Each structure stands twice: as structure tokens, then as C-alpha cells.
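In this view, the complex is presented without one of its protein chains, the others remaining in place.
Each chain carries a letter (A, B and C) given by its place in the written order, and its residues are counted from 1.
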Amino acid sequence: MTVEYTTNELMAVTASRLLRDGDNVVVGLGLPQIASLLAKATHAPGLNIVYEIGVINPDAVEMGVGIADPRLWHNTEHFTSFVGTLGHVLQKGLIDVGFLGGLQVDKYGNINSTLVKTESGSRHINGSGGAADIACFARRILVIMKHDKRKLVENVDFITSVGHLRGLDTRRKEGVPQCEYIKIITNLCVFGFDEDEKVLKIESLHPGVAARDVLENTGVKVHIPDNAAKTGEPTDEEIYLLRNRIDPLKMYI
Amino acid sequence: MTVEYTTNELMAVTASRLLRDGDNVVVGLGLPQIASLLAKATHAPGLNIVYEIGVINPDAVEMGVGIADPRLWHNTEHFTSFVGTLGHVLQKGLIDVGFLGGLQVDKYGNINSTLVKTESGSRHINGSGGAADIACFARRILVIMKHDKRKLVENVDFITSVGHLRGLDTRRKEGVPQCEYIKIITNLCVFGFDEDEKVLKIESLHPGVAARDVLENTGVKVHIPDNAAKTGEPTDEEIYLLRNRIDPLKMYI
Amino acid sequence: MKSKVMELSQAVGEIPESNAHLALGGFAIARNPIAFVNEIIRQGKKELNVYQTVAGMDTDLLVGAGAVKKLAYSGGSLDRFGRLERINEAIDQGRLDIREYSGLSISLRFLAGSMGIPFIPTKSLLGTDMLRDLIRKNDDSIKIETSPFDGEKYVYLKSLQPDFAVIHAQYADEKGNVIIEGPLWDVEMAKSAKKLYVTVEKIVSTEFVKRNPEKVAIPSMYTHAVIEVPYGAFPTAVYKAYDYDKDFLANYAKTNKNAGEYKKFLEEYVFGTRNHNEFLEKAGGLARLNGIKADPVFGYKA
Partner (left out) sequence: MKSKVMELSQAVGEIPESNAHLALGGFAIARNPIAFVNEIIRQGKKELNVYQTVAGMDTDLLVGAGAVKKLAYSGGSLDRFGRLERINEAIDQGRLDIREYSGLSISLRFLAGSMGIPFIPTKSLLGTDMLRDLIRKNDDSIKIETSPFDGEKYVYLKSLQPDFAVIHAQYADEKGNVIIEGPLWDVEMAKSAKKLYVTVEKIVSTEFVKRNPEKVAIPSMYTHAVIEVPYGAFPTAVYKAYDYDKDFLANYAKTNKNAGEYKKFLEEYVFGTRNHNEFLEKAGGLARLNGIKADPVFGYKA
């Protein structure tokens, strides 16, 4: 790596490398989309990208402001309905990777994208959309979020999307289909979940990030060993593609 | 009526007049299709014709050999699936009239299109296709069939399509949705069903047909009052349309 | 043949003054039936029960106007322009009987309704707080059951057939065959209703329909009324017709944060106009609309 890169670029690259050729992914706008397009332009040309609104494998030439933005639908392979994407493709188990974001994530990987509790009550934000369903049915879950003490918490205020629920095998016991893994990519590190207890654990620290940075910004107790792995750095090619082909207007990177 | 007409023409006209403008009908090939096209060309221009294979409101210019014949699909308004026609339009209750035929019909209007019993066992014929479903969900059922002692029987050998089941309110008790009526149009007469007991009764005799003709050719005991109504005769216009516009090659009339 | 064409005011007039069950077809900033919703507000309908997969400006307007008693949906937004703050505030203040689903689970309720079946079993919602809340509210759309086939736990979702559904589409013919360009998120919802109202950019001939049977998303038998309202989704986007109006949306997203500002918006744009054309004039008229015209290749303002 010879050029400088931004944290968003690193996050996009990290997510991109977790995608495999032939994967079917459900994405939303922003870094998930950027990561998917980068994977498609590099090691995963056969990636299938699904937008829950009913669009499969478009070739957008402009970034949009959300999945309801027609910019995202250009040159698509297939138009279908919400039931067609989430009720058929996803629910049948054909989605390998689901990207999610959220207001809060807890130590079991449960996600809240609905409301936050305040002293005076609660404040409703956006609601689930397809997020709960993606968390339920996708085989691998990638959460992309800003690292913040108030966002990475012991227990989310509201479970919009089920992660490992209360750890151990509580997810299975609740009747929720099993997933292969959940990973959280923040601006400081990558988290995974402990094999047995299903609680948050560090997978890798981003280059230049100290264990202390993570501990201070995480609202959950997490153990970071001295020999914690380092997140791989972007290659020149990845950065070139991000800046020149995928997000030239730098809307998300 | 000044011109002569065939029995098939009379049957087509009789069925046609039972269709109302705006009705949604599920039809198969032959007289049902002819009757529907005649209704559309006369008093029911807003008739919607559904073929279970997934075709809605085509304008065929040639008769076909079955609903799988592309001749029937020409200039259609909508292509859908078998689930789209029978699972959505029909099952939601949007079909006003279902046309059916069959090997046998019994005194409760149950239809057998699957097998006939013989001395040596049974002989399998065609099976149900969508017929059972049409009988289940359509509001009005029109059965078109040849009048024959062995075809109009006490009890069918096999209930493919439920009529009034065992009469009275047995259909409802079995959980089958209620229909408004079932009528049977043969080459001799029109049958309906008794309001309470739901057994076969004469509605009208075709012109020139004597009560005896019906009694001798019906395998069910049926009362024919002396003042039995007469089936209305075709008009010149109806015959003209049938012969010149609807079935000019006389494939079915 | 009976034409299904209606005037907008007449169509909205068919909705009872109070307590109607109404499903809406907008999704964030795309194909929101804005003209229809504004007319509902003008005609002063009250105590609406609204159903929607992913809400947009349409339902935010209705809730803000105080027309909605109960809302069943899976959330929504104005995409990056902002949030549905009239809805959010009504929820926070307990003024709305809110029933939250995941996007799939409420869509499956529409699907069951469109098929005339009593319910659909799914794993969707299991373990979520949406499910806990629905159960806590004794919502009758939900049962937790064990499938008699695999012995697994499922949510049985009750079929939903709203009295009325409203979508905005590109085209329909007088018979009610609806052509939709682009994604079809709202099709099951549209087909689930007892009466489907479709506002369209243009009423087309059945000949045009027959030239494009693959684009007919809803065949005529589902449609109760077709209403021609050009720019009927403004300021949201109609693929291949016009783009969303980003300035109008950005302004709305500022306005809807504050009850007072929203009220002024409503007075000016909805109560201050007698119909959708006046609404469009107020918004800037032809000059503004020409500025968002879709490029024929891209389907948005390229």
C-alpha cells in the first residue's frame, strides 16, 4: 500500500473482501453498496446484488440517495416485488450475505434500527424495513457502523434485527434460522462473535488503531489480546477503483 | 329466429346469455370459449377471460387445440403463472363464472373428470387440472356437456370437482366456499339445482325437445313439469356472429 | 364496457369520512400517491387505519394532518433527505396506535390477502421486539404456532385485505390494467385490497397494454378505479417519467421536524390548493416540473 486511504475506504475494502464470487447479497445504500461493487470489480465478478425494493443486479452510473432512488435501478437484470426479493429469494435461503446498519448493536449482535430510549421516553427513528428479515434469513451478516460507546452497547433498547439474541443457542431456541456468522465492521476494528457463548469478540484492529481506542469507544466489555490481528490494508488497485470508478463523487468514501 | 341452428350453437348461445358484462370468467377450449367470445361480442363487452395456463384477455384470431395452444394467447393483456390465475385471481374470489366439462356429473352437480369405473377396475382419463379449483372458488358454475345416461348419473365414480356434494348444506359443512349457482347446459336442456335439497332439476327444455327425451337420456330421476320452460332460441345476430366471426372454421359449432 | 375512469375528488369521495382501512403504495421517495393523499386531507377524512410496507412522504403527510388513528407498517424514511418525523413524533407522543412489522411480514400479510388464503406461516419476526410489541398489544394478526409438518416454531400472519388501496403508477387503461415501470414493491399490496385505486401519469389504450403485456403488473380485475393525475407522485419519483424533486423533499424534511412548520406547509400546499394542478403550480409549476423530467435512457433526470 503506497497511497493514503480514509477509514471509510478501509471499511469498504474490508467488507468487500468478505464477499465471495457467486455470493448473492442484499445491500442498502452507502458503504454496503460500495463494498459490493468493489468486490464485483475485483475478485467477485459473479456477485448478485439484490435491493429489497425489487431490483436485482442493476448497473448504476450515479449514486443515489436511497434504494428508492431510480439512479440505483439503471440497467437492471430483473424487476420484482418486495415479496419477490425478501419473500422468495431471501426467505428461500438464497442470500449469502446481508448487509445491515443500525442505531445500536449489542454484545450478541442484535440490532436496533427502530428507536432509542431517552430520559423522557423513547424516540422513534426509522423502523425495520427489510433489516429484520435479512438478519433472520441471510447466511452471513455484515454490520457496518460507526464505532461509538452509545452505539455498541450491552443490550439494545429494541431488537429490530435478531443477532445471537441472548447468546449460546437462544437464537435457535427462539426458532430463528441459524446463520453462519455475524461480523461488525466499524471505523476502528472488526468484531466477530465467540463460537460458543456468541458474545462480541475482536477479530482485527484497523491499522494504527490501539486496543485502548476500541475499549474507550465500546459500551460493552470486550477482551483485546496483545496479539490481536490487524485488518488488512487496501491495495492500490482497490483504492483506485473506489475513487475513480465506484464512488468518483466521494458520496460515501 | 329465421335461420336454422345447430344444437352446439344453441348451447353456446344459452351459456353466453348467462354471462354478464364485467364478469370475470375462467374458460377452457371449445364451447365455453365460444360462449364467452359471443357474450363479449354482444351484451358483455367488458367480459374478462382467464385461461388457467396464465393468459388473460387475449384476442385469438385462430381457434386452438387446447389452452396450451399459442393460438389462444395472441394479443393478450397479461401473462402470469398458474398460481397467478388460480392462486390469486380465482382463489381471491374474483372469478364470477367458471366453465366446466367432465366425464360424468351427478345429481348434486359433482363432476368427475378423472376416471371411470369399469367391470375390470377403473380407467384413468385426464385428471383435474384447474377444474377442481374452479368448482371450489368460482361464484357461478356452468357445466357444458353431452346429454347421456352414463354421463348424468346418481353418483359420479370420482369427485374431481365438488358441486353440492351430498346436497343440502353438505358443501358448506365440508368447508368448501359457497357458490351462487351451478347450471348444466346439455344438448337437450338446462338443469339447475333445487334451492334447499340441492338436487338436479330442470330449468328449461331446448326447443323441440320433449320431456321424454330428457328422461330417457338421464341416469338420474328428474321431475319435468308439463309447463317446463323453453330455452330461448338464438337470434339471427348471435348465429351470424358465431358462424362468421367467432368460429368461422366451425371447429366447435 | 364499463370504464373504471374516475375523477380524483370523486374517488376520494368514496372513502368513508371516518375509520376507513387504507393501504398506501409509496416507498420512501418513489411513486408515493401524493395527489390522492392530499385530496384525502382536503376532504377531511379522519381516524384512518393505514397499512404500508415501507412508508414515505405519503403517510407522513396523512399522519401529520391528524388523519390517521392506526398505522401498521415496517418503518420508512425520506431516504437521505430525512425522516418521517410526523410519524415518529406521533409515535413518541402516543398519539398513534402503531403496529410495527418487518418489511417482509407485512408484505406477506398483503400476499395472503391477494391470494384469498387465511394466513401465511413464516420465520420472519421471531425474536424481534416488533413481535413482542404486537403480542403485548394483543394484535390479532399474529399467532405463534408450531408447524404440523416440521414441528418448528413459526409466526402465522393473518391475511390482510384493506378496504382501499392506493398506488401511483405510470400507466393504466380504462379497464384497469396497470403498467408499472421499475421495481414492483407495491403489487401484492395493491392486489390485496377490496377496492384498488390507481392514480396514473397517463391513461393509455388497451392496444398499448396489449403491446406490453409483460409490463402489466396488475391485471384489470383487481382494479376498482383509474384516475389520471399527471405528476400525481410529485415530489417523489416516477421511474421513466420524472425524478424526485430534491429541493422540495429537502425542504419537506426540514418542515416535518416541527409541528408548527408542518402546519404552515399543510395550510399553504394542501388546504391552500383546491386540486393537484394547483398544488403543482404552488410548487413552481411547469418550470419546476420541466426541471425533473426523466431522461429516456436512465429513467431519472440524468
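Keep this in mind: a residue touches a chain if its C-beta (ideal position, glycine included) is under 8 Å from a C-beta of that chain, and two chains touch if they have at least 3 such contacts.
This one's a predicted model, so the numbers in the text were calculated from it and none came from an experiment.
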Review point. Where does the absent chain touch, in terms of which shown chains it meets?
Key: A, B, C
Exercise for review: Quick one: say which of B:165, B:205, B:239 or B:253 touches the chain that got left out.
Suggested key: B:165
Review point. Which listed residue, B:69, B:148 or B:233, touches the chain dropped from view?
Key: B:69
Exercise for review: Out of A:34, A:63, A:89 or A:239, point to the residue that touches the absent chain in the complete complex.
Suggested key: A:89
Review point. Which listed residue (B:32, B:102 or B:130) would be found touching the missing chain in the intact complex?
Key: B:130
Check your understanding: If the hidden chain were put back, which of C:59, C:122 or C:220 would touch it?
Key -> C:122
Practice item. Tell me which residue among C:94, C:148 or C:260 touches the hidden chain in the full complex. Key: C:148
Revision key, fill the gap. Had the left-out chain been drawn, it would touch chain B at residues 29, 51-55, 61-62, 64-71, 73-74, 79-84, 86-87, 90-91, 113-114, 121-133, 136-137, 158-162, 165, 171, 174-177
Review point. If the missing chain were put back, which residues of chain A would it touch?
Key: 21-22, 24, 45-46, 48, 56-57, 59, 75-80, 87-89, 91-94, 137
Check your understanding: On chain C, what residues meet the omitted chain?
Key -> 117-122, 140, 143, 145, 147-150, 152, 154, 156, 158-159, 214-215
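Simple rule for what comes next: only the chains that are shown with their structure count from here on.
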Point to revise | Graph separation of chain A and chain B (steps between touching chains) | key: 2
Check your understanding: What are the two chains with the most C-beta pairs touching?
Key -> A-C
Check your understanding: Just curious, how far off is chain B from chain A if you go by their C-alpha centres, in Å?
Key -> 57
Revision key, fill the gap. Expressed in whole Å, how far the mean CA point of chain B lies from that of chain C is 40
Exercise for review: Quick one: which residues in chain A touch 2 or more of the other chains?
Suggested key: none
Practice item. List, in ascending order, every residue of chain C touching at least 2 other chains. Key: none
